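Handing you a structure now.
Missing here is one protein chain; the remaining ones are kept as they sit in the complex.
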Amino acid sequence: MTVISDSSLTFSRSELMAVELSKRLRNDDVTVMGTASAIPQIACRLAQLTHAPDLFSIAGGTCSVNPHLAPVVPSCGDYDLLRADTSLSLNDVVLLEGRADVLTVFFAGGLQIDQYGNCNLVAVGDYSHPALRGPGTVGLPFLSRVGRVLIYTQSHNARTFVEHVDFLSGPGFLQGPSSWQAASLPGGGPQLVVTPLCTMGFDPETLRMRLETVHPGVEVDQVRAATGFELIIPSSIPVTPEPTAEQLSVLRKLDTNGLLKGK
Amino acid sequence: MTVISDSSLTFSRSELMAVELSKRLRNDDVTVMGTASAIPQIACRLAQLTHAPDLFSIAGGTCSVNPHLAPVVPSCGDYDLLRADTSLSLNDVVLLEGRADVLTVFFAGGLQIDQYGNCNLVAVGDYSHPALRGPGTVGLPFLSRVGRVLIYTQSHNARTFVEHVDFLSGPGFLQGPSSWQAASLPGGGPQLVVTPLCTMGFDPETLRMRLETVHPGVEVDQVRAATGFELIIPSSIPVTPEPTAEQLSVLRKLDTNGLLKGK
Amino acid sequence: MSKVLSLPEAVDRFVPDGVGLVSVGGMHLHNNPMALVREVIRQNRRIKRLLTSPCGALNAELLIAAGLIDEIATSYVGFEHIGLAPSFRRGIEAGSLKILECDEAYITHGLYAGAGGLPFVALPKGIEFTDIPKVNKENYSFTTDPFTGDEVPVGAPLKPDVALLHAYQADAQGNAVVAGAHFVDRYMALASKTVLLQVEQIVSTKEISKHPQGTTIPGFLVHAVIEAPGGCYPTASHGAYEFDHQAIVEYLGMAKDDDGAKGYISKFVTDLSEQEYLEKAAERLEELRYGSGPLAVALSDRKG
Partner (left out) sequence: MSKVLSLPEAVDRFVPDGVGLVSVGGMHLHNNPMALVREVIRQNRRIKRLLTSPCGALNAELLIAAGLIDEIATSYVGFEHIGLAPSFRRGIEAGSLKILECDEAYITHGLYAGAGGLPFVALPKGIEFTDIPKVNKENYSFTTDPFTGDEVPVGAPLKPDVALLHAYQADAQGNAVVAGAHFVDRYMALASKTVLLQVEQIVSTKEISKHPQGTTIPGFLVHAVIEAPGGCYPTASHGAYEFDHQAIVEYLGMAKDDDGAKGYISKFVTDLSEQEYLEKAAERLEELRYGSGPLAVALSDRKG
């Protein structure tokens, strides 16, 4: 249990991650999330209840839109998620995932994430004889089409953040600027990476990952050491703002199951 | 009002047509019908209530399966048709229409029908400057895929039954045996044509239309004169059996709106 | 953020004169978004191309009668058991209306492709034995099936600029309940850039979310919600009222030539506001309203 408590507020790293994701959401966004999505689910509900009341959010398993659920549940396929504004079918959502003009935000992750934000949920090592077989890519190829990709992971270490993914299952900025431009994909690519240590963005020139903020109590060197590629580190790195009392209060009313608590 | 009444039974030509179609339906059939389908709708219900209780029948507009409706309604898109065993979506039915292994019977018709059972619902005359613009083909291209095509029309004259359709919008046996074999279509092609004058089948060798029965009170020469191509006429032509008292009784309980009455 | 607009505002804002591809919902005499159609006529907005569901009816016919359509993509326009569509028929016979000849499967799969960003859709075997792909090379073509090496027919994706649709209920955000058959309306909503939705009734989000499984059009697809009770008349509104057979017969009687059709348009559309039109129809609408029979009970959870 890693609780950050260097202020009057006390919050978990997962709660901070949800708040950071939430802050990146806009009032006109339509977001989709997939498997095991407690953090983005809470981020979306938090945004709806604070600065983005008109945001639409799709739970990728049941495909319900704007589930009303509190407490938030860990499985994206839960029957209770059908208590919602609208029900789509999985087929509908897959259709919409073909369209960058409709869905604006997808929450992604990976067993491996590389410096260009490419994700791998398939296999670590040689594909034919993998050292670690992942669960599979589900909808990650859709990353290439959606408006903005927000990446989150609860593992910030050099096994997850690698120079090159062993298997590209969710396209980020591909092999960098020239390949990204040549592909002329409809999506805007990855915009943010949130981990238990920090938030990272992408340098507009090189499209490589760049440190943006370190979470309270985390050192820049700690992030550098936990990252398996050369992270761009600007000279001045602010500390990630702590969640406000209001954000924490709203979040905890949603998370009475304590999915994010103490993690 | 053309009522056939040369026996103790009195029935309309449309009622006889519905009964004749009904007799061609089997207990394991899955039938589909489209626009303005009172006759096939009643044929299917009649079959279900007599010799084919397990037959499934899809109303092509609402896409409900086995509508319970009595009285039968003239529009295939009617809200009341949703009172049924199952509801499919139009998209589901269009998908199934891609599959000859699932849907076994389609009821077809045309502004023009040629000797090979090809149908035309699009245009009579030159396509660019048609003498008569038809409503359009809707699902008729599906004729090439469905198990058995049953054609019905309330117009038996030389404008409807033509040597060649001016526009092929619903494939029958195409240009005859060699083109039909070369096409190797999944469907079984047209099997029956029912009109107010007679029933016709197709000669297995030439795939051309062949007179099967003439309705009570109709002369063979009358059929010949009303047909715009050389109809195959076997030496002996039976008279179409009159509907039984049971058939008429069931039919009229379904058709209390009198859609088939007196036509 | 409320998307509720008045009928004139919605059309004025989202249906520019000379708009590209407009899809109009409903099928046969059911769920035609006639309030929107009438308002497009009142505002005299020309439409380059009109796309119908597999079976268009009064929705397409009136726009053609008003002289607003350059070209129509359809697989059927007519009045089912009641008769042919006179203005559609005359327009094509006279050459004043162009047509992109389609079939039902292509319209349905083409909207699926448009909805999903699929570059095109491969079609089931059969259409190549008809004359349809020969006369519509813009929507139909052929390519190689790389799995078998066969040449197969394919259809272009359908991506309307604007969809004119009807639903039973919606909330102010555009989350909507389709009460009866969905026809291809939901796919039109998914495939179109801009969606105008007329509804019998606007209800609260709380009310609409009581039946999440019946609420199948999400608000984020919808740009304008127009409360138009009776707005499908004289066609049927599933869950609300039947179509008016005698009103269709009256139209067909008047529209026997172009002047007659224009006379109908003046008398029933342009000379009246939508409210005045519906006031005249009010008595018939009451007669056509669904009662409380078995279906009304079975589907009562769809009602307001």
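Letters A, B and C mark the chains in the order given here, with residues in each chain numbered from 1 onward.
The rule is simple: contacts are C-beta pairs under 8 Å (C-beta built on N, C-alpha and C of every residue); 3 or more make two chains touch, one makes a residue touch a chain.
All values reported here derive from a predicted model rather than from experimental measurement.
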item: Contact residue for the chain not shown (choose from C:Arg13, C:Lys210 or C:Lys280); value: C:Lys210
item: Subunit B, residues in touch with the chain not shown (by the definition above); value: 27, 30, 54, 56, 64-65, 68, 82-88, 92, 94-102, 145, 186
item: Contacts of subunit A with the absent chain, listed as residue ranges; value: 35-36, 38, 61-64, 74-80, 82-83, 87, 89-91, 94, 97-99, 121-123, 127-145, 167-171, 174, 183, 185-187
item: Hidden partner interface residues of subunit C, rising order; value: 109, 112-113, 116-125, 141-148, 150, 152, 154, 156, 210-214, 298-299, 301-302
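We adopt the following convention: only the chains that are shown with their structure count from here on.
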item: Intersection of the contact lists for subunit A and subunit C; value: none
item: Label of the chain whose CA centroid is most distant from the centroid of subunit B; value: A
item: Rounded Å distance between subunit A and subunit C, as computed from the means of their C-alpha atoms; value: 39
item: Chain centre separation in whole Å, for subunit B relative to subunit A (CA means); value: 57
item: Where subunit B touches two or more other chains at once, by residue number; value: none
item: Subunit C: positions in contact with at least two other chains; value: 112
